[in-house]
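Omission of a single protein chain aside, the complex is shown with its protein chains in their original locations.
Now for chain A:
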Amino acid sequence: MRTLVRPAQYAALALYIVFLGFPLLWLISASVKSSAELNSLTVSLIPQAWHWENYAQSLARQGLVHSAWNSLVVALASTALVILIALPAAYVLARLKGKIRAAGVGWILVSQVFPVILVILPLFLILRTIGLTDSLVGLTLVHTTYTLPFALWMLQGYVAAIPLDLEEAGSMDGATRFTVLRRIVVPLLAPGVVATAMFSFVSSWNEFFFALVLLQSPENYTLPITLTMFIGGEGKVALGPLAAGSVLAAIPSIVFFSIMQKKLTGGLLSGAVKG
């Protein structure tokens, strides 16, 4: 019996690996194929010839670099804002008990299931009134607001893990509250802040819906929007450069994600279960 179980398990694992991995390999393979090969009927994972110039072409075309720059600016700005405003709030959330904490944690959980479609309509009207539609500033504010709850959740978990005794020992030594925060709490929080920052960056970098609704002029497009413009005229599109651009767009997210993967294990739920 035992001898049959292992091979069956490996067969199942192989299926998973193919299902999860093959699409990625295909995208990478397409990114170095010529258009002729991509449209031909002989289909093969290994390219007949390696056309690395697809990458150069994708970078040269249709403002891809410009929109990557826009994405980078929005992602960095919203990440900085998220950390800046979430850090003090997360500290309070983790250290205070009672109603504020319950309300805060409750709100974070509710916001995970927020009906974005209902929110976007008035949000669009509000931002239009203050002239922030079709603006990277407006998009940054929206990304900040919608990343904030999860960032708060992550950060308050890290704060809660710092023993209160450490802080009290600091105050006994006569340090002011601010000094205690700066000298003891912030350094211990650094890894948590890094993980949260990466999460915020990836959320903003990948985000599509708000960008689609809010941005109108091509010079403001973020990377995901520009990539969808590439698909537009089906057939006419140079698939090789499109695949190359897609690979490039995915790299920052994948790199950050693999660095912080250990911290995400269990994610929202492990926090919820462990309290």
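What we mean here is this: a residue touches a chain if its C-beta (ideal position, glycine included) is under 8 Å from a C-beta of that chain, and two chains touch if they have at least 3 such contacts; residues count from 1.
The working rule: contacts and distances are computed from a predicted model.
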| item | value |
| --- | --- |
| Chain not displayed: protein name in its UniProt record ("Xanthine dehydrogenase", "ABC-2 type transport system ATP-binding protein", "Sugar ABC transporter permease" or "Acetolactate synthase") | "Sugar ABC transporter permease" |
| Chain A, residues in touch with the chain not shown (by the definition above) | 5-6, 9-10, 12-13, 16-17, 19-24, 26-27, 30, 38-41, 43, 45, 84-86, 88-89, 91-93, 96, 100, 104, 107, 111-126, 141-142, 144-146, 148-149, 152, 202, 205-206, 208-209, 212-213, 223-224, 227-228, 231, 239, 242-243, 246-247, 249-250, 253-254, 256-258, 261, 264-270, 272-273 |
